[in-house]
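Shown next, in structure tokens, is the structure this report addresses.
For this view, one protein chain was removed and the others were kept in their places.
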Amino acid sequence: MAGQTDMELIKDGVRLDGRKADELREVKIVAGVLDNANGSCYLEWGNNKVYAGVFGPMECHPRHKQKADRAIVQARYTMAPFSVNDRKRPGYDRRSSEISYIVSQAFEKVVMVEEFPKASIRVDMQVVEAHAGTRCAALTAASVALADAGIPMRDMIPSCASGKVNDVVVLDLNKEEDNYGQADLPLAIIPSTGEVVLLQLDGHLTPDEFEQALDLATSGCMDLYKKMRLALENRYGGSA
Amino acid sequence: MGKESSDKSDSVSSRKLVLPGDLLETKSKPGHGIFRRDGRVHASVLGYSSDQSGYMNVNAITGRSYTPKVGDKIVAICVETAPSVWRMDIGASFNSTLHHSESGWKVPFGDTARFLAIGDAIWAEVFMVDAAGSHQISLKKDDCRKLYSGTIVKIGPTNVPRVIGKQGSMITAIREKTQTRILIGQNGHIWIDGKGNDIATAQKAIEMIDNEANSKGLTKKIEKLLEK
Partner (left out) sequence: MSNDSVSNLMRGHMESLAKEGKRADGRGINEFRKVTIETGMLNTAEGSAMVHLGNTKVLCGIKMLIGTPYGDSPGSGTMMTSTELAPLADQSFDPGPPREQSIELSRVVDRGIRESRMIDFEGLCIEHGEKVWTVFIDLHILDNGGNLFDCCTLAAAAALSNAKIPNVQHGITDKDVDLPIACWPISCTFGKLGDSIILDPTSDEEGVMSARFTVAHDENGNLRAAQKGMNGAFTDTEIREAVKTARASDNVLREALKGIQG
């Protein structure tokens, strides 16, 4: 968040990419795109492109991570070197590590891990093109992949970010807004209960703006949730 | 032969796909594929709900992991030999155990590999599943035996009923048209034996069902494949 405000990111309610303050970028979700993975999803969100794949429940490796009474969710988020304009060196870095960890935590809340003692459920998210909001895109794609893999869950987890640019609270920041805006708030919720399983904030928000941003991100998540359902219904046929 | 018929597809026209978290309106007792919250019943897996015989179930239609049930006949592959047991892959969330006392062979201690080596396959029955989820299989029941020829195809366990078909119609058609012997493990591991080309045709038909279980017109496609 550079917070530079000499750049006009929103003018008369219209953003640089033509969207209104409360509009999501275009999202396309396809379930069941990979043959090997037990469940998978390909998601395009604006110019973001993410693949998610799930294996399991299966034997837990390494053995010492095994839990006697439940499965563990091993989530991993990676960005391909060509996913950003300034090539990213292949390999794991601290940002990927942090995102992997908070995604694992989010899924531990909804996946019914008690049904698979000693097992592991592996969730892998690969960002092949990045344009801000990749952790939300990855988490959303992973939720669809988990459902596609038949993993028992209490709900799917849609994830969406809101933020602030030029003192206006907006939904779903694109790359310029993320770089030059004033706040970025990624959120993930459980649609059936409204519980928050992921929330981060970078930047500056007044208490009122925070409430606004939370409302906006929540509604973005609910819109996204509809698209997630549609993707699975398309794959498996809404009714036989 | 055991469970060789499936009439799951009876109420086809009224089936609606449910997703994890969906609320299920029911007065029946909760069965499998569901969870309870605030006294209500919700689906936990992607599948079709089935309110029958006083139980509300959701039958998963995706997923590659097998949940062992006592009495299920399965095809298992040896992945490890130990002094008095074999560790067997049955496609579950962890490997199963075949104890020497359940093998029907007289196995001297430490000599297990001579009877069943890594990579060998058997037709067995799940005979024990304990509270912690550990499971054991047995070679001593019915027609259980080591398999010496043919090949093994792995499909998703949720597609097994489709491979069997209504009253076994699908699998009977495959067997007859390809002149093969086929054993369908409830775990989705399927043994096929016969002439090389016939096995290949049967395998193709089974894999097609696995890949397209939810598409319309599948039965016709399989018929066409088997006619060739």
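Letters are used for the chains, namely A and B, taken in the order the chains are written, and counting of residues starts over at 1 for each.
Keep in mind that, in the parts below, a residue touches a chain if its C-beta (ideal position, glycine included) is under 8 Å from a C-beta of that chain, and two chains touch if they have at least 3 such contacts.
The structure presented is a predicted model; accordingly, all values stated were derived computationally and were not measured.
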Checklist line | Of B:Met128, B:Leu147 or B:Ala173, the one touching the omitted chain in the full complex | finding: B:Leu147
Item checked: Sole residue of B:Leu24, B:Val41 or B:Ile77 that reaches the chain not shown, by the stated touch rule -> B:Ile77
Item checked: Hidden partner chain, touching residue among B:Gly39, B:Gly54, B:Gly119 or B:Gly217 -> B:Gly119
Check: Given the full complex, what residues of chain B touch the hidden partner chain?
Finding: 64, 77-79, 89, 91, 117, 119-121, 147-155, 191, 196-197, 199-200, 203-204
Notebook entry, point to check: In the full complex, which residues of chain A touch the absent chain?
Noted result: 34-38, 40, 47, 49, 51-55, 58, 61, 76, 78, 80-85, 87, 90, 92, 122, 124-126, 128-131
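The definition used in the following text is that only the chains that are shown with their structure count from here on.
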Checklist line | chain B contact footprint on chain A (complex, rising order) | finding: 38-39, 56-60, 68-69, 71, 110, 112, 116-119, 147-156, 190-192, 229, 232-233, 235-240
Item checked: Contact footprint of chain A on chain B as seen in their complex -> 9, 12-13, 15-17, 19-21, 23, 33, 35, 37, 42, 44-48, 60-65, 93-95, 132-133, 158, 214-216
